[in-house]
Structures are given as C-alpha cells and as structure tokens.
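As you look at this complex, bear in mind that one protein chain is not there, while each of the others sits in place.
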Amino acid sequence: MIRLNCDYLEGAHPNILERLMKTNYDQTIPYGFDEITESAKQKIKKACECENGEVFFLVGGTQTNATMLDFILDKAEGVIAADTGHISVHEAGAVEYCGRKVITIPAVDGKLSPAAVREYMENFYQDATWFHMVCPGGIYISHPSEYGTLYTEQELKELREICDQYDMQLYLDGARIGYALASEGNDVTLPIIAKYCHSFCIGGTKIGALFGEAAVFTNKKQAKHFVTFIKQHGALLAKGRMLGIQFDELFKDDLYLKLGAQANALALKIKKAFLEKGYELYVDSYTNQQFFLVSNGKLKEISEKVIVDDWGPMGDGKHLIRVTASWATTEEMADMLIELL
Amino acid sequence: MIRLNCDYLEGAHPNILERLMKTNYDQTIPYGFDEITESAKQKIKKACECENGEVFFLVGGTQTNATMLDFILDKAEGVIAADTGHISVHEAGAVEYCGRKVITIPAVDGKLSPAAVREYMENFYQDATWFHMVCPGGIYISHPSEYGTLYTEQELKELREICDQYDMQLYLDGARIGYALASEGNDVTLPIIAKYCHSFCIGGTKIGALFGEAAVFTNKKQAKHFVTFIKQHGALLAKGRMLGIQFDELFKDDLYLKLGAQANALALKIKKAFLEKGYELYVDSYTNQQFFLVSNGKLKEISEKVIVDDWGPMGDGKHLIRVTASWATTEEMADMLIELL
Amino acid sequence: MIRLNCDYLEGAHPNILERLMKTNYDQTIPYGFDEITESAKQKIKKACECENGEVFFLVGGTQTNATMLDFILDKAEGVIAADTGHISVHEAGAVEYCGRKVITIPAVDGKLSPAAVREYMENFYQDATWFHMVCPGGIYISHPSEYGTLYTEQELKELREICDQYDMQLYLDGARIGYALASEGNDVTLPIIAKYCHSFCIGGTKIGALFGEAAVFTNKKQAKHFVTFIKQHGALLAKGRMLGIQFDELFKDDLYLKLGAQANALALKIKKAFLEKGYELYVDSYTNQQFFLVSNGKLKEISEKVIVDDWGPMGDGKHLIRVTASWATTEEMADMLIELL
Partner (left out) sequence: MIRLNCDYLEGAHPNILERLMKTNYDQTIPYGFDEITESAKQKIKKACECENGEVFFLVGGTQTNATMLDFILDKAEGVIAADTGHISVHEAGAVEYCGRKVITIPAVDGKLSPAAVREYMENFYQDATWFHMVCPGGIYISHPSEYGTLYTEQELKELREICDQYDMQLYLDGARIGYALASEGNDVTLPIIAKYCHSFCIGGTKIGALFGEAAVFTNKKQAKHFVTFIKQHGALLAKGRMLGIQFDELFKDDLYLKLGAQANALALKIKKAFLEKGYELYVDSYTNQQFFLVSNGKLKEISEKVIVDDWGPMGDGKHLIRVTASWATTEEMADMLIELL
C-alpha cells in the first residue's frame, strides 16, 4: 500500500538529514541568530533579488499565515481571501483567533480574481456605513492555490495595484511555492513575487523539510519587533538553526526547484494518464496536486492499493479526489496508480 | 571556545537522529495520528501512571504554556505565577496575547510559596470588589524553576488543595523536568506530578530533542477539541511523527532520566568546584542550571574560554552567572570551566 | 424634513425620562447591584417565565452580541450565522475580535434555515479533517431578522434540536425583539424564546431607551463570573441603575409591547400604501422595518421631504430602500411619506 494523498507524509530530503547529522554537536546560539540561519536568509534574499528585505523562519504554515497577517494588518483591519483559501477553511480559525476577520470572496478555480477584489473594494467605500464593517487591510492569495492553480504575473500586478490604491498589503502564502516555481504553467518567479507582494512565505514542510516556513518581508523596515511578535505567537523555535539548516539546504544548488520539478513531472504524468482514460478534471492544475472526478466504485478499487485523497461526493455517483506527488514520490509510485486506472 | 550557557545549543541525541534516518521514507498520516506518536503517548501515560489521561505533542515551550493555559482557564480567568516565572517574564507576553492576565506573586528561590498563594486567594474573595479583578483560575509553577529549584511533594499537595478549594487548575511547566526528575534533591515523580497537577508539560527541547514538548492532561475528558485548539494557536505540527519519534526515543529505556542524571552530575561537579573556590551561590540548585556570583574580572577571564550566561550586575562589582550542563555536555567541558576558577 | 430611516434617532420614551428625573439624586450602589436594576431583572425573568435564569444589562447591541457569544462559546468554537446576520456584516468584526469565527450560511429572507444548518453540521463531522476547522459551537439568529422577518416556533424548535444533537448553544439577538413580539406575523413569545434558546438579548436602544440591552441566560448556572467578563469586555456600566431604570419602565404595564405594536401598525400602514401604489416588496416583513424597491427618480423625490434608508442600487434603475417606524414615529410622519408615493 502506498500513499499519494498528501505531500507531507515522509521525513526530509537526505541532504537535510545529512546536514543535521554533520552539525549535530555544534554549539550555536539559539532563536535563529546563528550563522547557518544567516546563510539561509542570505540565500533566500538573493533568490528573491530582495536585498532590502528581511527573512524569518517559522515552524508551520498556519502559524506563519496567522502570525504574518496579524502583523501586517493595521488596527481594525481584516484580510480578503478566496472562500476556498486555506485561511478561510482549514486553519481552524487561527486568523480569527488573532482578532482578524477573513473577508471571503468566491474563488474562481481556487483563485481570487482581481476584478472581484476591485469590485468589493469599490462597493466597500461607497457604502455610507463602511465604518461598521471590518476594513479590508490586506489580500491573501496562495500560490499555487489549494487547487493547484497559479496566479499570473498580470494578476499579481493587478492585485498590487488595488493594494496601492486602497492602502492594503498583498500577502502570498507559498506553502507549496516550490511546486509553483517549477511548474511549466508558471510565469512568476521569486523576484516577481517579491516585486508585487509586500510579504510572502516560502514553504519547506511540503517540499522536503521536516518542518519550516520562511517568512519574507520585501522591506525590512516593516519587520520591526517581529522576533518578539513571533515569540508572542508561540512561533519562535528555540533551536533556530534547525530551520536555518533546512532552508540552507533547500536553497543550495536550486534543490528547491529540482524537487518541485520532479514532483510536478510525476503529477503531470498522472494527469495525462487520467485524461487518456477519459476521467474528468475538476480543475486544470499544472502543479503537484491534481484533481479528478472518479466513480465511487473506481475510487474503492484504487484505494485498495493506492491511497488518494477523497474530497467527498460531487453528485452523479462521482467523488472528487486529490492525487499529490511530492519530493519523495517515485516513478514507480506514479506508475502503480496509473496501472489501476 | 565552548559554551555552558544554555541547554539547547546542540542538536539531538543520536538515538533520535538514528530513528529519524530509519523512518525517513515511511509514509505516515500527518498531525500526530500515526503509530509512532501513539507509541510515544502510551509510554508517557505509562510513565505518569495516568491511564485516564491524554497526551499531545507541541513544538515549543512558550507555545505549549500559552496554548495549555488558554485552554484550561475558564471565562474571565487569569493565572497566578511567580514574578520570576517564565510566563511572567520571558515569553514575550504570549499568555497575555491570549487575553489572559498573569497575576504575579513574589517568588521565593524562584518558587511560588503555597502560603503566599493561599493568602492571595483569601484576600481576593474578601475584597468586595473582586469582580473588578481577573479571577485567578489557575496556578502556574515550573519544575524545576527558572532558578533550578524544586517543588516538594508537600508543596504540590498544598497547591492542589488551594486549587480544589477555589476551583482552580494546577499547571506545571516541565520544560526542564527531565533534570528535575533525575535530581538528587527531588522527591517528586511523574506519577506524583500527575496526581497533584491537572495538567503539565514534559519538555524535550532542552534535553536532547530537536524540539518538542509533551502536554499532559491527567483527565482526558478535559481535552475535548484540543487538537483544533492547538491548530488554532498555530501549534499543530504537520509531520506530527517527528514529535512522536523524539518522545518515543526519550522515553525508551529511561533515556530521559539518564540524560537528566548525567547533566545534573556535571552541574553538581561544577557547583562543588565553585563552592570549594569560595564563590557564592545565588540560589541552591540541584539541577542542571547553577547560579553563582562572580566578580566582573573573573567573568571576563572565564569568558575567554567558556561562555557562561551573564544575568547582569548584582552590586559589589559582582555578576550573577548561570552555568548550564545539558544532555550534550561532557566531562571535559565541565573540567575546562573548573580549571578556570 | 423628517426621518423614517432608522429606529434610534430620537431620545427616550417620556416614562424613562421622568424616572431618570425622579431618581436623579438617589444614591445607589454602582454596577447594577441596586434595587431598581433588581426590579427590572425580576420583571424580565417574569415576562420570560424563566425563574432559573439570570439577567444582565449591557449598553449596546454589538457589545452584547460579542460579549455573550464569546462567553457561551467553548474552546476552539465559532458561531454559525446567516450571511446577512448583523454579526456577519455590520458589527465591525467585534465577534472575530474576540477570537471567534463567524461561520456564515446563505440566508433565506434574512433568516437561517434549520435545514441548511442541519446540512452544514452533518457535512462538518463527516469531513475527516474537521479538526482543521472551527468547531461550530453556537447558532446566532436575530428576531426579527435584519430584514424584518420572523422565526416561527417550529423553526426555533428545530434549531434547538440541532443544538442538542451537536452540543451547541442557541443564541437569539433581540435588538428589535419588541417589534417582533408585537407583530401580527409572530407566533413566538418571550417564554417560548426562553424555552428554546440557551440565551438571548432584549434590545432597549431601538424601542425607546437611551441605550441598553438585556442579556438573558435561561439557566443561571451558565452565568458564572459573567459580571467580571462584562467588565473585561469594557461593557459594565458604572451607574448601572441607568440601565435598570430603562428596562424597569419598558417592562412596566407592557409598555414594551405597546411601543412595538404602535410602530408596527404604522409600518404596515406604510407597507399597504406602497403595495397599493404598485411598489414591489423586497421581502415580506410584518415588523417595523419595511423594504421596498423604488426607482431612482422616486427615491430622490421622496428624499426631499422624508429621509428613508437607501440600501443601494438593485438593477433596473431601482434602489432597495428601508423604511423604519419606531416608538417615536407618529401617524403624521407615516402619512407624510404615504402622500409622496
């Protein structure tokens, strides 16, 4: 029995484990002020072409989103997100726990449409009673989205224009950004993201780290007191170098992109097979997560050998399933699924 | 140059690293529902003789304290702590961030005196305006305390009696509990702690884990919805088995106690040397943290070869220093410091 | 120029002002522990046939909703509300500020359909990842709704059954409940509300008080430490008797119902006139708020003499307007509007 239902089932990429072993008895100062962490920060700033920025490492995705959003939003402000956005649905109200409303707008293919956001903002300030409503102070997007889809540079540009017009922050959740950056359907690079977004995160957990997310401010001035804020949110890792080590390895020799590309290739191979066998796509994803409609019977049959993610019945006796390839997925695993179609 | 200023400078105990390597390509379900995590939970429940309890694993100490206290306190309640307590001083207001006041009482040797707590409670409800004040709903103690000192079974018993009388929760922060349990000055075991405390945590970070704290409820009924609550506080680790692995190793063949005993022995050897050389103890600790008063000049001299923790000037040209032995400290390291005295 | 756009434009009913004058130099203990407040509480408990309940007085509607919901919800829980509900839209995120997610369900005529809530709950716990989502711990309904519509006894019964099944709290926002209770379209009394809801509030502000909302717990055991909680939320009025006086007057000789009936009668007279002139109802309300579709031109014409509430363009050159009669609205004011149709 193998699993293709999730991209954080295995441990860590061997390079990371080796580095952990090699540095194990080093004595480094805690809380991320060590040299390895500094090296990782520099690599990320370089990759983002963002010398005036600042990078911090946190442990988990929900934690990073909540801490960042609570930090970048101003008084009385909430954040706009797609109704399918991770913060809207699957973060257990972590953003609201920080006192911040998530203002949802219906998603299109898992994404927030710039036009819909613009319309929301125009209506908002035309409403004479706007001061009875949470001020939209930021826009949350995930790249790739929860449905594997990708924002274009043009979309990022438009979202940033809205932010500039209304004094808002553009935040990009890159929990799976490695798979986005390596995708053939992608026209967005880290420097482009750093150009249009005020801040964003680069996920490690889903692409070969034991854990860890890099939070990037594109302007370091914004990050005042952020270490204290991280600690206040329970998100400051004592042995900070563990985060440094992982990102230092992921950003060495483009490992990050290589792992993304390798997983995407397997995901697209699976997608091709599903299409050839006449299965219906739920959404057209070019990243490591693929979404298909399969019959109940077929799902049961597949599940005897390969576990995929069942997202529930969609009518007509069909289920929406998610198939995920990760940095650790092998050609054999993909083929095993394909044979079952 | 070596460091004896902190017990979380190195990586992890080799057993943990080996287990990480061995299980690296296993595919296990995330969020701590895997079998290794279950095994670790069972080991801890057994060690605590607490079959009706429930164990959860979180990542960091401040995170665990804030999440646990916010969970166990009821509406309008705050928590009583020593003014030197970790939550009172060094957690960046994480408890207050959750909306909970930390009600401080002056510490005696780093500990909360049951008599002082009792006096506070008696005065509290005698005050006709008590409803203008935060209700004391819990008592926070750290064992060992931030000054290495230990609560006795009698003290735990008295604190629990106060809790029973006033409908409060007794919570024990065991960030360094391994060193306490292995201390010759200790008369408290995990089952005794589980008997008197409503909940507590067992720290991994400072005793050989890469990270990780075990949160223990002595009555599982209290833990309803706690997984969601952990997630809401940004504290749910995706690859949950990483926590399971670490605690499964620490609680295998009493490794936890052995590491504690080994560090304590070195700390006491250092203490003995300081005393023999005529240095003054700041507090009489029998655990891995030792506190001495040394002259400015001596501190500089020591610091050229061994980094100790400078807690600042204490008058008379003396500084309070903390010397810490950890699971990774060797006899040679201790001797290197002793030679400098 | 007169205003029919809102039911809280004027001051207070003369009985209230007279009582304020008469008691002005009385010296009463603060914070609502005085005899007048006690008298008002008893009157409300009697009106609700709820001897085991407990009543508290707060100042404003948003304040009461946020304080009550934050109090009745348990750890990790949020509240289900109609997407048009006051807490979902017009309370500036006050509920989220308390860390509580408002889980929205599309409204039908401004109301939450029991069937839709049941469906949500069934899906919720069927989802294997439910612990990543905020636990629905309560249901918020407003009676009358923000569109003047009314819940039936049958609907309250069904909502309570859902609550009983899933261990949830049913909370009713009665900011305009006086108008509901006095409505010909209403089959729900205060005792019926107290029977099916765990807690609710009775609004004073919109029906003749200067300010003030009564918060009712139907089981006093639930209200432990609520006074401290009110204070902690900044909602405890120092001169508490001001609230007692107002509710003591409103619940004397059924003044509350009389004011509601009088305003409803004028609102229905206006509704009848609109219908006779061929205007379209936006929703069929039998309480003091009425909703019509009028052309842009007509709206401008009306607005020269009578201010009504413009809820914005609805297509076809029509605007949705709200016309509101209050305890202070006179027959002449209603007629002035009717003449303009």
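The chains carry the letters A, B and C, assigned in the order they are written, with residues numbered from 1 in each.
Just so we're on the same page, contacts are C-beta pairs under 8 Å (C-beta built on N, C-alpha and C of every residue); 3 or more make two chains touch, one makes a residue touch a chain.
What you see is a predicted model; the values in this text were computed from it and never measured.
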{"item": "Per the touch definition above, residue among C:84, C:145, C:205 or C:218 touching the missing chain", "value": "C:205"}
{"item": "Of A:49, A:74 or A:276, the residue in touch with the unshown chain", "value": "A:74"}
{"item": "Selected residue (touches chain absent from view) among B:8, B:57 or B:131", "value": "B:131"}
{"item": "Chain not shown, touching residues in chain A", "value": "31, 71, 74-77, 99, 131-135, 224-229, 231-232"}
{"item": "Chain C residues that touch the omitted chain in the full complex", "value": "2-3, 6, 8-12, 14, 17, 20-21, 23-30, 59-64, 66-67, 91-94, 97, 205-206, 210-211, 228-229, 231-239, 242, 328"}
{"item": "Residue ranges of chain B at the interface with the undisplayed chain", "value": "76, 78, 89-93, 96-102, 126-127, 129, 131-134, 312"}
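Here, only the chains that are shown with their structure count from here on.
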{"item": "Interface residue identity across copies chain B, chain C - same or different by half", "value": "same"}
{"item": "Angle of the C-alpha superposing rotation, chain A to chain C, to the nearest 5 degrees", "value": "180"}
{"item": "Chain at the geometric heart of the assembly (C-alpha centres)", "value": "A"}
{"item": "Centre-of-Cα separation between chain B and chain A, whole angstrom", "value": "34"}
{"item": "Rounded Å distance between chain A and chain C, as computed from the means of their C-alpha atoms", "value": "41"}
{"item": "For chain B paired with chain C, centre-to-centre distance based on mean C-alpha positions, whole Å", "value": "49"}
{"item": "Residue numbers of chain C (touch at least two other chains)", "value": "76, 99, 131-134"}
